[in-house]
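Missing here is one protein chain; the remaining ones are kept as they sit in the complex.
Naming follows writing order (A and B), and every chain is counted from residue 1.
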Amino acid sequence: AVPCVSGGLPKPTNITFFSINMRNILQWSPPEGLQEAELTYTVQYFIRYGQKKWLNKSECRNINRTCCDLSVETSDYEHQYYAKVKAIWETNCSKWAETGRFYPFLETQIGPPEVALSTDEKSISIVLTAPEKWKRNPEESSISMQQIYSNLKYNVSVYNAKSNRTWSQCVTNRTLVLSWLEPDTLYCVRVETFVPGPPRLAQPSEKQCVRTQKDQTSALK
Amino acid sequence: QEFQFGPCRVEGVVLQELWEAFWAMKDIVQAKDNITNVRLLRKEVLQNVSNAESCYLIRALLKFYLNTVFKNYQDKAADFRVRKSFSTLANNFVVIVSKLQPSQENEMFSVSDSARRRFLLFQRAFKQLDIEAAQTKAFGEVDILLTWMEKFYQL
Partner (left out) sequence: DGVAILPAPQNLSVQSTNMKHLLTWSPVMVPGEIIYYFVEYQGEYESLYMSHVWIPSSWCSPTKGPECDITDDITATVPYNLRVRATQGSETSAWSTLKPPFNRNSTILTPPGMDVTKDGFHLVIKLEDLGSQFEFLVAYWRREPGAKEHVKVVRSRGIPVHLETMEPGAAYCVKVQTFVKAIGRHSPFSQAECVKVQGETLPL
């Protein structure tokens, strides 16, 4: 590649890792004032905090987009990492813009759990499945985020559409049965994962609604 | 909710308070650490620590933080958020250390010795750096320390 004049461009801005379930995407914004320019970007990552080398991310050399998937390079979540990106335009390029120290174990967002609802006349059973850790390829064996965070909890909120009331319950195990519900009533459930520790963003699950069955005794009358 | 470092039990410290204190200053403190090719709390220091060792090790580490890492740091911490968070961490470390009473019996010598060797790995790496750079680096690694301490926190 033709060497460029470093510092000829302002640096990219807002460089940060967006991480969910250990999928770690480096993202940034174009340099100030150059949002419309036809720039390309090149990414390097620091093999890990405590080591020596900056390495090129070959798939993110001279790219147009403003993101780069570094999940493979940052997959040992008990280590910390840095990454940097520079902007290039013809023979000019910016200095490197560098992330802060990224610690996947503490900073990754825990995605919403899978929520399976089944119902009968007066009860709803809720089966929760913790999200899976990101994996390189589908053949790789799955690891649940629950295996990584043994203190993972679920905050289940239940909305009774008839009484217009909501109540919640904090649970650690995967199954929960709501019994003695009102028959023929719509209930909506939303679940959020929670891990004690540093403040962490959490994505609640999509609201799912289910109607309890009609009261069989009144149906026979 | 309390810490259970092997036989040593510590009440009256809420780990969430320490996390929130450190998180408020993490970016500021870690940005000042330019020696990214050195990690003081390496895996060899904290990995596979037995319960029995943990009381000795945490006591040595926290005393070092109080006596050496935090020393004079408060004078340099111009940013108010850092000063406040620093005070929260330091005062809670004082509480933890005051409640750690590791056994001094002879048969515990091999355990305490193993913990001491781990601590010396950390201390040697610290001493190879300029004191201020080392203080900044050790302070920036409190997230690694709290992550390890969380394993001994009984919810």
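Observations on the model:
Throughout what follows, a contact is a pair of C-beta atoms (placed from the backbone, for glycine too) under 8 Å apart; a residue touches a chain by one contact, two chains touch by 3 or more.
Keep in mind that what you see is a predicted model, and the values were worked out from it rather than measured.
Across B:Lys43, B:Lys84 or B:Lys127, the single residue that touches the chain missing here is B:Lys84.
Residue B:Phe93 is the one among B:Phe93, B:Phe122 or B:Trp148 that touches the chain missing from this view.
Among A:Gln35, A:Ser142 or A:Ser179, only A:Ser179 touches the chain left out of the display.
One chain is missing from the display, and on subunit B it is touched by residues 1, 11-14, 16-17, 21, 66-67, 70-72, 74-75, 80, 83-84, 87-88, 90-95.
One chain of the complex is left out; on subunit A, the residues touching it are 155, 158, 160, 163, 165-170, 178-182.
Note that in this section only the chains that are shown with their structure count from here on.
Subunit A and subunit B have centres, each the mean of its CA atoms, that are 29 Å apart. Those residues of subunit A lying in contact with subunit B across their complex are 46, 49-52, 78, 80, 82, 100-101, 103, 105-106, 151, 196-199. Taken in their complex, subunit B has these residues touching subunit A: 15-16, 19-20, 22-23, 26-27, 30-31, 33, 36-39, 42-43, 140, 143-144, 147, 150, 155.
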